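All protein chains of the complex are present and in place, except for one that has been dropped.
The block that comes next holds subunit A.
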Amino acid sequence: MNRSSGPSPRRRTVCVLSAVAALALGSCAGEPPAAPTYASFEDVRADADGQVVDLWMYGGDDQGNAYVDDILAPAAAEEGVTLRRVPIVDTLDAVNRILSERQAGRTDGSVDLVWVNGANFSTGQQADAWRCGWIDLLPNMQFTDPGDPLLLDDFGTPVNGCEMPWHKAQFTFFYNSATLTDPPTTLEGILQWAAENPGRFTYPAPPDFTGSVFLREVLLSVAGGAEAVPLDYSAEAFDALAPDALQALDRLAPSLWREGATYPRDEQALTTLFADGEVDIAMTYGPATLTDLVGSGALPASTRVLTLDEGTVGNASFLAIPANASDPAGAMVVADLALSPAQQAAKADPRTWGQFPVLDTDRLDADQRARFAELPASPVVPGYDELSRNAHSELSAQWVPALDEAWRQEVAAAR
């Protein structure tokens, strides 16, 4: 070291340390200034002209990607808004980005619009990361039913105008009718069938979204039905109800694929096992994708949807705008467009994406209703009315991490 030309080593260390501390602390200092607010949709439209909206959404669904790129984005361009799709592996990546940018005090956030599900919505709500009160401005909200419970609560978190419904979904089991000729008709029946046919059934490991839903469905089934479990989480309800469900799954584990020593990592891994003929029953929260998967030959032609007597859980997925979005007006225009009857009908076509619409058909005029009536039926997936028969709502979001963690400790780590 050249001692004559620089500060003493100790002082230099202090300098570096204080620079490190300043950077570390500076990243969490400062409240973000308020984002623009709008009184009417006309103001929104005026402000939106020329904005570039970054829609962050799960990128693993080819049909969804094609719908956004080829149908929604050109329609947005006609409204003067450029729509860019940002594909992500997990919606939580978008939420993490928003939270980190807020922590760093950034108001020109890189996320303008997110396709969000209940658990991630709740994560953002915990941190006040979403813009609220904007969906009342949207003209196309008039076509939704304000009393529809699926649109009022998202995983037990009140929507409160902080996200706009995009499509409805129904948790769905499907099976290979070539190998399983007499399928069970209840979840209890599925578990019993799995015990009698070792190695032919498994489920994705929670916290995978689908595996997590399956876990909650088992909780409801073992407890004796959806009414037996309170939607709101409480430690008492958890202690009273969760052990039975976990024990049932633990007892079942030796009869599962790989004797329950491991589980498919996610829904895609389970679907691959199903496609390879290693298991006979699989599950998804996005039955819309099945039409395309069977049509393209990725799944066997003998794939059939398995509806349960007691019904399955249904929900709606939403579009949310982060509180620090840099183009909130453009995001609102895109969201309103996505809710329009024309877009909802286009998206509901199984050849396009097959996502179930969130609109209330009674509120549409005859022409608009006709668009939905003309949609071709999917050869694989029954209509929403049949899929959602006896449907129940999602438990509140707090059940999710509690059950996932208990499953990890008592079922996954037990063998």
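One rule holds for everything that comes next: contacts are C-beta pairs under 8 Å (C-beta built on N, C-alpha and C of every residue); 3 or more make two chains touch, one makes a residue touch a chain; residues count from 1.
Here is the rule we use: contacts and distances are computed from a predicted model.
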* Asked: Which listed name, "Cytochrome c-type biogenesis protein CcmF", "Integral membrane protein", "ABC transporter permease subunit" or "Sarcosine oxidase subunit delta", is the one UniProt assigns to the chain that has been left out?
  -> "ABC transporter permease subunit"
* To do: Can you work out which residue in A:37, A:126 or A:361 touches the chain that's missing from view?
  => A:126
* Asked: Of the residues A:136, A:239 or A:276, which one touches the chain left out of the display?
  -> A:276
* **Sites on subunit A contacted by the missing partner chain, in the whole complex** => 1-2, 5-6, 16-17, 19-21, 23-24, 27-28, 90, 92, 96, 99, 103, 119-120, 122-123, 126-128, 205, 207, 258, 261-263, 265, 273, 276-278, 397, 400-401, 408, 412-413
